[in-house]
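Each remark here refers to the structure printed beneath this line.
Of the protein chains in this complex, all but one are displayed in their positions.
The chains carry the letters A, B and C, assigned in the order they are written, with residues numbered from 1 in each.
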Amino acid sequence: MKYPLRLGLFLVGAIGLAILYGLAIARMPGEHESLYGRLINQLSQPQQHIRDAVTAVNFDYRGFDTLGEEFILFISVTGAIVLLRETYEKKKEEQMDAITPGRAVSQTDAVRTWTLALTGPTVVFGVYIVIHGQLTPGGGFQGGVVLATAPLLIYLGESFEVFKRVTSTPLIEITEAIGAGGYAIIGIIGWLAGSWFLQNVFPLGDQNNPSVFTGGTVPAINLATGIEVTAGFTLLLSAFLQQTLADRGDS
Amino acid sequence: MSFDVNTILQLSVLALVAVAGTLVVLTRDPFSQTIGLSFFGLMLALMFFILQAPDVALSQIVVGAVALPLMVLLALARIRRQEFRREQKKGQEEKS
Amino acid sequence: MHFAPFPVVIPLLAAALLTALSGILPRRLIDLIACLTSASVLVVCCYFVHVTERTPIVYWFGGWAPVHGFPIGISFVIDTMGAGLAAFVSLLVLGAFVFSWYYFESIKSLYHALMLVFLAGMCGLALTGDLFNLFVWFELMSAAGVALCGYKSEETGPLQGAINFGVTNTLGAYLSLTGIAILYSQTQALNMAQVGASLASKNPGNVFVLIAFIFIASGFMVKAAAFPFHFWLADAHAVAPTPVCILFSGVMVELGLYAVARIYWTVFAGALEPYAATVRQLFLIIGVLTALVGGVGCFSQRHLKRLLAFSTISHMGVMTIGFGLLDAGALAGSALYVLGHGMVKAALFICAGILLNRFQSVDEFELQGVGKRAKWTGILMLIGAIGLAGVPTFGNFFGESKIEDALDDLGLSWLDTVIMISGILTAGAVLRVWARVFMGWGERRPDQAAGAPKIPMQRETEGQPDRTPWTMWTPAFCLLALSVGIALSTPLRQSIESAAHHMQDVGGYQTLVLQGRVQFKSVPAAEEHFPSFWRELLTAAIAAALAAWALFPGTLGTAGDAAVRVFCAPLRPFRAIHSGRIGDYVAWFIFGIAAYGGFLLLRAA
Partner (left out) sequence: MTYVALGVAAWLFVIGAYGMVTSKHLVHLCICLIVVQTSTYVLLSAIGFRAGATAPVFYDISLSTPAVDSVVQALMLTDIVVEATVAALLLALIVQIDKRTGTVDPNKIDLMKG
């Protein structure tokens, strides 16, 4: 199809789409209190002892959505590994030889010290965000991504080899599967112990003095999510990094 | 509609989001686009924060402003290097 | 403890397990676990079909039953239609696993993990009763599908097919999500029954309901390959690995239409009651366009898998007509058609896979005559081609009969012709390929197919190509036998008929989910008659004649040449719009939404 034709088709369509979208917006109620949201906001603390209502929705009321979401992440990581696998499987050995061992960028000692010094706090920060999911904003997902950047700091500070050792793929893959599978297993525990899949069957803890353990299954699911996200994003980032570096070697 | 400080703040961050999004689309060079994407991600996070969604804002910072642009950059670095090598090869062929 | 989460949770868990143990498990054990998982899902879903004929199952995850009649959790609402579809999904996944027993080298267990997650996504889509949950499973299905499509990433074709697939389907999913968000803003609910009840009582006939419907439906129609959202399908199915094609064509695409139907009947039917006639017109237009474009595309291909892909598009058009009539009988027809077509198409894709395995090609002209060495495959393919025409006692014959019955009742008999043309073109194309490949017939005039893409393909297996392992042809044989056998069973047809009535019973569904009471309208006893018995035979005969003419175009002399020119006239614009370029597809997508949305709004105003 010729380019002007394509553009014309799109412009006609875009005007139509904008009109449709605009008409829908014009009929939407402005600011209003949502019934669903209010119910959850009111119920999450008395029922589940969870202070952050968003976490309650994510890991309890609509926890089944999040199970699907975790597996979208899981399968995208698997898919990306399958797609980029040439470096992983067939040419693995050649390319491992070809990668010039050494530093990521020509770093000064100051840069090294700083990046390595940052790794510890990053990990602590990530873990903090993961485990306080049901109390304050944050949770397994947000903390997990923070944690996944820690290996990158190692790469920046140290060398690709150390990075490679830290993110040794089979181990991380197993961790990822444990995280995703763990979510499902916690659901199954509820299924067997109670009667519903993902039922919150663990002790809820003290409602008035919430700690990182209050909320029954929520902290457990939160942790599983944290593990899954950390491992998943580490795998993704290291897969792309390997693509970039593997090629640098043989040119 | 009263124009208090909050409303002005909200409106300006929305305007920033719209402008940043447009710039991201209209930037044709993928490298500068990635920088734009990161900025756009930050603006979105700011917007979530102002619209009382701290959980989402945190996610958006770590994903939209850091992890995603990082992945794009790594992919681009791979593609760029490939292009460079192809051009080199072409140059050599032309010489010989 | 109830089995409702089983079809989703167990495959997911098995996928995680296989990934975790991928380094340790031998290939055969992985195959076995995957087969057992899908077989167990099949058994559970068949059990659901059995139970839900009387009482559909409502299952609240986490035990979050509605508070004061307002749903705060996510529900699975398993009725016979959803359960039957999930059972069909697991059957095809099982077939695909058996087929891939000796199939291409698996990278550890990743292929199996992808397929199992794909299975879970499709089952979740079929069983869920929550709008956002539907979106989640839809995305899960797409993500797994894209990865599977590009699985052979050392070739160019699969990569291009996968990116076209991924981009268009993701765009469609976001549009659906936009529609879901618009509905949420009005009803503040995500449960389908709740949204439906709220819309019907508060906003019947409101414009925004129409717009939300067109957004959600367009998103899912991308998956259902409706014109002009269908482009990705031909690209993706042409290049995906054969076992994946079985699932793509056999059931994934149909699930897109199922999602539209499910959402229409649970969410929109009440509120859009005043516009039912317009909605019907819209889907009939979409169906006719899709059926014709798919048929033309199918006949003009030389690449066997792409040819089959276009045939799927054409048949999707017929199913869309069946749904679009908004009639229980026609919906039952579409459901039967999904079963019959899915099995036949899966068998045909398996034949293509066997050819690719033995002769390293699926190109019609390259393969001319070589099929004589694989006569059993030839017989399977011939049966499949005849089945595709909708010849009596195949599943799609009964489906077409029901749809045509409903068309006659509504005074739209002329649409029978469209269904017939679709059958003639698709069956004719497959018969043509069969005759050329397995009988060696046909003039060597590849210029006929000038312009049709010739995508390079590589074998998908290791090892000796001159024998076809039994695990490859057995699934094809079983599916063909089932396609004939299953549809002949009258109880099954009645069960589908009542499933369609239940699916369209808006009030019954809402009472069931929101109040927990079973109160479905009684299903009228349907008398079956097959108005199209002779027409279907005629379709097959014309298809054979068309195939013969395509093989020997010279026999009709100059008159024939003139006819060829007439037939080839639509090909030029056809090839121009099927450009393989993602930018064009996006432009068509946006244009399609505007066109269909505009039609709906202008007719409704």
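Here is the rule we use: a contact is a pair of C-beta atoms (placed from the backbone, for glycine too) under 8 Å apart; a residue touches a chain by one contact, two chains touch by 3 or more.
Bear in mind the structure is a predicted one, so any value in this text is a computation, not a measurement.
**Q** Based on the whole assembly, the unshown chain contacts which displayed chains?
**A** A, B, C
**Q** Check each of C:42, C:120 or C:234 against the chain that is not shown and name the one that touches it.
**A** C:234
**Q** Using the document's contact rule, name the residues of chain A that touch the chain not shown here.
**A** Against the left-out chain, chain A lists 3, 6-7, 10, 14, 17-18, 21-22, 25, 28, 30-34, 36-38, 40-42, 44-45, 51-54, 56-58, 62, 65-66, 69, 72-73, 76-77, 79-80, 83-84, 86, 135-137, 141, 210, 236, 239-240, 243.
**Q** Considering the whole complex rather than only what is displayed, give the residues of chain B touching the chain that is not shown.
**A** On the side of chain B, residues 1, 6-7, 10-11, 14, 17-18, 21-22, 24-26, 28, 30, 33-34, 37, 40, 44, 47-48, 51-56, 59-60, 63-64, 67-68, 71-72, 75-76, 78-79, 82, 86 touch the unshown chain.
**Q** At which residues does chain C meet the chain that is not included here?
**A** Touch with the absent chain occurs at residues 132, 136, 139, 142-143, 146-147, 150, 153-157, 159-164, 166-167, 170-171, 174, 177-178, 181-182, 184-185, 188, 190, 234-235, 238, 300, 306, 451-453, 455, 574-575, 578-583, 586-587, 589-590.
Simple rule for what comes next: only the chains that are shown with their structure count from here on.
**Q** Roughly how far is chain A from chain B, centre to centre by C-alpha average, rounded to an integer in Å?
**A** 19
**Q** Can you work out the whole-Å distance between the CA centroids of chain A and chain C?
**A** 32
**Q** Can you compute the centre-to-centre distance for chain B and chain C, using the mean CA position of each chain? Integer Å is fine.
**A** Each chain reduced to its C-alpha mean, chain B and chain C end up 37 Å apart.
**Q** Can you list the residues of chain B that touch 2 or more other chains?
**A** Chain B, residues with two or more chain partners: not present.
**Q** In the complex of these two chains, what residues of chain C are touching chain A?
**A** 1-2, 4-5, 9, 12-13, 15-17, 19-20, 22-23, 59-64, 67, 70, 72-74, 107, 110-111, 113-114, 117, 120-121, 124, 132-133, 136-137, 139-140, 143-144, 146-148, 150-151, 153-154, 178, 182, 185-186, 188-190, 206-208, 211-212, 214-215, 576-577, 579, 581, 583-584, 586-595, 597-598, 601
**Q** Name, in rising order, each residue of chain A that touches chain B in their complex.
**A** Chain A residues touching chain B: 52, 54-55, 129, 137-139, 141-142, 145-146, 148-149, 152, 233, 236-237, 240-241, 243-244, 247-248, 251.
**Q** Okay, in this complex, where on chain B does chain A touch?
**A** Touch residues, chain B against chain A: 53-59, 62-63, 66-67, 70-71, 74-75, 77-78, 81-82, 85.
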